[in-house]
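The structure appears below as structure tokens.
Shown here: the complex without one of its protein chains, the others still in place.
So, chain A:
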Amino acid sequence: MKGQQISRSAVMWQLLACVLVSLPHLSWLPAWIPVLLMLTLGARVMMHLGRWSLPSRTLKLVLVVAATLGLIFSFGQQAGPETMVALLVVSMALKLIEIYRRRDALVLIYVAFFVLGTAFLFSSSVWTALYALAALVVVLAALLSIHQRDGVSALQTLRRVLLLAAPALPLMVLLFLVFPRLEPLWSVTLDSGGATTGLSDTLSPGDVSQLAQSDELAFRVTFDAEPPVPAERYWRVLVLDRFDGRQWSRSPQRERLRQEKLEPLGGEVRYEVVLEPSQRPWLVALDQPLAVPDWAAVKPGRTLEAREPVERRVRYTLVSHRRYRLQPMLTQQERAHYLQLPERGNGEARALARQWLAQAGGDSAAFIALMLNYYNQSFTYTLSPGRLLGDRIDRFLMESQQGYCEHFASASAFMLRSVGIPARVVTGYQGGEWNPHQSYLQVRQYDAHAWVEAWQEGRGWVRIDPTAAVAPERIESSADVFLRSVDSGQVASRALQTGWLLGLRQRYDAFNFAWQRWVLNYEGEQEHLLRDWLGGLDYWRVAAFLLLPGGLVLVGLSMRQWMARTLRRGDPVEAALIGFQQRAGACFSRRQPQQSLSAWIHSDLVPHWPEAADELMQLAELDNARRYRYGAQDDQDQAILALTRRLAKQLPRRTRVV
């Protein structure tokens, strides 16, 4: 029993391990669970110091019932991973107070391992990984310490842990490379801070400017070749085709429209998008994508939509053509659809549009030029346009004359429609920040943008960006740079991003991107890698690849065991001497037990084998010195081995001399 008890340092390691593995969950666990953990930790210390005795059966029962009720109360019917993790933490906390023997401690430590693993359900950042690694060392130390005596220093324990864990490292890398990422087990991620910001499927004034306050990452893009210039980086996400006088939205009838026809005209770009979770199904694509991933579909308006909302980071490759002709012909129904406007309201805007149309002589291109020119004269592009009441488009056009992209897009689409030019509002992102360290484009929420597409006879849908007319620097540089230049007060959070700080941030982001791309979203690479390595992905190849390393390790281990068993008989010199003794004994007379080797050589061999007398005496001398005088010495051992070999060869072929 005593041998099974746990040393003082082991208890300390266990407590530390429990605290460390629970810390990542602190943010979302109901408050009573950390409190329970602290209480049981304290109780454990008191018991260990001998102040308190182990809890009685009744007390334990009460605690279990209370904790169970607490869990039911906190999580109710909810059977998500959170409940399970909370259950694990609670059971770990309760187990703490009844550790008496090694077995109990083992249970605790195994649960701790598991709790540590669940940290990745909630966050998979590189920091979590580093933290988990550090905590893992502590848990391993706790595991090790229950097997060692008291009085081993913490440093020594840690060193032993690292030493013991080191051989597992290659295996870990191998498993990372080849272990299949099984759905759905692999894809359980709960980024519970997931009140994501992003584009919504409606657009009213102020929506995009609100997004401009957020520097949260939207997506990252790597290009196969040179990236397009900033003015051509239009990332389409949604097409809004219905205006109700206040806001633009997606009409329910849009599903009935036919697929739009795209004629690519060149400017091909191949790129890969890593989209952050948005909880929405829509995907971003550079204006205009050709093929789509098979888990997504092209919607009318040529936007991309995944079958499921994007709840975890996704990665997809697209090819876009920057020059194209989209939908050169419109049916009557489509034309009506894209001319929809409320019956009344914004009369001044309609009047202004009619005036321009007359001025342009009915030509839509000229009309657009007039409109953009109008913006260019006296409009201000700002993040804080102030509130607009009543007919917002009228107020914007006639009075405030300041707004953010959505104001311009909304007004432009309205006026286009009012004079019979089919138009729609497109939202998405424009620009992005180029990260030179990993060569990728990083697009944040403040890059959100809204622009207009107008349909022109023969040219199809044409992108019109009123913002480019008002504030061309917004389009040509990144939103970040532009916003800093116009509204430094609004974007205080980004005021620091200058000089070396900007470089530092870019490096950090590049590092994060690499982590996400190569470690977290490794599945895609895995397939390529395996195909490259194995020359194919047949079942037998994969199976052989998975089984071979393990098999080799097993064979190696068993060889070692076997070798150790045979070697245990003695060192090679001893074996050589025994061999010689047996062969010479068969030739002459066997050594009697009371004869030492040298006595036997002198009395039984030398007289009967005078030819080898010198060598025999030398052997006797060497053996005596080795066995009884100086102990084993390397050169002497070599001499013995050589002598026995030589003598064994010279052994006369004759029968035993009596």
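The definition used in the following text is that a contact is a pair of C-beta atoms (placed from the backbone, for glycine too) under 8 Å apart; a residue touches a chain by one contact, two chains touch by 3 or more; residues count from 1.
Heads up, the rule we're going with is that contacts and distances are computed from a predicted model.
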Complex member absent from the view - protein name from UniProt, among "Sarcosine oxidase subunit delta", "Dihydroorotase", "Copper-containing nitrite reductase" or "MoxR family ATPase": "MoxR family ATPase"
Selected from A:91, A:251 or A:596 as touching the chain missing from the view: A:596
Selected from A:51, A:149, A:307 or A:629 as touching the chain missing from the view: A:629
Missing-partner contacts on chain A, residue numbers: 592-599, 624, 627-629, 631
